[in-house]
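Got a structure here, written out as structure tokens. Questions coming.
A single protein chain has been removed from this complex, and every other one stays in its place.
This part shows subunit A:
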Amino acid sequence: MLRFTRKYGFKAVQEEFSLLSEYKLKCGLEIHTQLNTKNKLFSHSTNDPFASANVPNHHTSFFDVSIPGTQPKLNLEAILFATRLAVALDSEVNLSSQFDRKHYFYGDQPLGFQITQHYSPFAKGGSMELTNIIDSIDQDRLQIDILQLQIEQDTGKSVYRDAEQMSLIDLNRSNVPLIEMVTLPNFYDLKQIRSFIKKYQNLVRHLGISTGDLETGAMRVDVNMSVNDNCRVELKNLPNTSSIMSAVKFEYERQVDIIRHGLTSSLLAEPETRGWNGAATVKLRSKETTIDYRYMPDAELPLVHLSKEAVAGVRASLPKLPDKTIKNLMAEPYNLPLKDAKILTINASGHEQQYTQKELLDFYLESFKLYVKQAGQKSSKLLTNWTIHELLGNLNRLNLPLHQAIKVLPPHKFAELIALIQQEKISNASGKLLLFHILEQTKDSQITQPVDLEAIIEEFGLSAVKSVDHEELMRMCSEILSSVTDPKMLSGITSGKKKNSLKFLVGQGMRLSQGRVKPKLFEDTFKKLLNANW
């Protein structure tokens, strides 16, 4: 008899991926997030898991290293952070949760167990909504239900030196607080997964409880998935969004293949855990090799008792949630397009930004209020554009944090600057020069007080020429035209065939007038001189 074997698990992801309607994907997520509390979960050592590169095993107390005779001491800040998240997700906070021990041996697990919450987790239920408008999923809206939130310890880190047949262990991360959030299997396409991760990342950043970065491992995502309700496969070791997406695609195709070949009873009969090696999902554990964690309530740590009032207090102290802010910004009086509203609300990454989202949003809202008073609501788009493009652009270029810039250019000064432009008291070009100049001086600490805009405008002679001398303008334009060596260009403008060349001439005029004459005036004058009637 002929036999042929297929090696499931070694098939590259196809370029063109699509979900097939007869093979239904069902996914749930399990997300671990490091809380950026000052101290670790059960000790007073500094919570700085990223110090490892320079100083391994530096932020470790006797307890973190499991020195005999030491005991855990619960960090209440972690409880506060967890409460913030639970409340933001509408989860029901367990007013008396408990810590349990989960046993397994590993080199970077100093106690021989992890302290987690198994029998009575911190919060249950809750949900997060994804919408087409805000999160760009294909459906109008999709509610992702949350099963539970639990607080637990992170492990240390193993660094494998295969060549030397050695692993190095760094316990800086050991006992760092984590919150594990588990969703129900509500996802059925990839966009939903991607959007949820992004939204959840932004939420923890917004709440100020985590950097939310996948790259550093501050956030780690496991995916539970099944196809056509076959057995569940758990995907682990997914370091970033693209590997999450690739792993789900690969695993979907692998399972579809198995189903198509009628091999479900042998290959998809039992739940298994698979990892991602960059090209394929590979089996890590199946039922036979499952670890029995021998859960046990921790005999030393007391129950975490919270009062209803404490939870209500946390609820009241929460900042407005991002979806709500976006909706507000897109409505009257701001009327921002989604893209701009998101820039003002959603933190693209947890760090390497010159501002926190709250700083930026507050700055914008305050500037908006003051600007509208001076310039009216109609031209508010100008303020938005200047905030998002000019201001942020300059901050990034200069590596200048917003909070520093605000000292020199507080909202009322910024609003004043934009109002001056709007009222054509200075030209757009002068405004740009001025803004850059102010920020550059701030960066170099040459200005430290709120700037006196009028004085600077005066100093640089930037105020727009109020009434332009007609003769003077004609003279400047003639001069520019006489210096043009390409007569074809001029005739092209006259005939209207080379309309863009006119812009070149206007640019020359702006330079000659140091931007103090509005471009429109130059445009009109050149057209007149060249008899261009278009």
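The definition used in the following text is that a residue touches a chain if its C-beta (ideal position, glycine included) is under 8 Å from a C-beta of that chain, and two chains touch if they have at least 3 such contacts; residues count from 1.
Quick note on the criterion: contacts and distances are computed from a predicted model.
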Chain not present in the shown complex, as UniProt names it (candidates "AP complex subunit sigma", "ADP-ribosylation factor", "Glutamyl-tRNA(Gln) amidotransferase subunit A, mitochondrial" or "acetyl-CoA C-acyltransferase"): "Glutamyl-tRNA(Gln) amidotransferase subunit A, mitochondrial"
Which of A:Gly262, A:Pro302 or A:Pro487 contacts the chain that the document leaves out: A:Pro302
Contact residue for the chain not shown (choose from A:Leu19, A:Leu74, A:Leu147 or A:Met489): A:Leu74
Those residues of subunit A which, in the complete complex, touch the missing chain: 62, 65-74, 101, 103, 105-107, 110-113, 119, 169, 292-297, 299-302
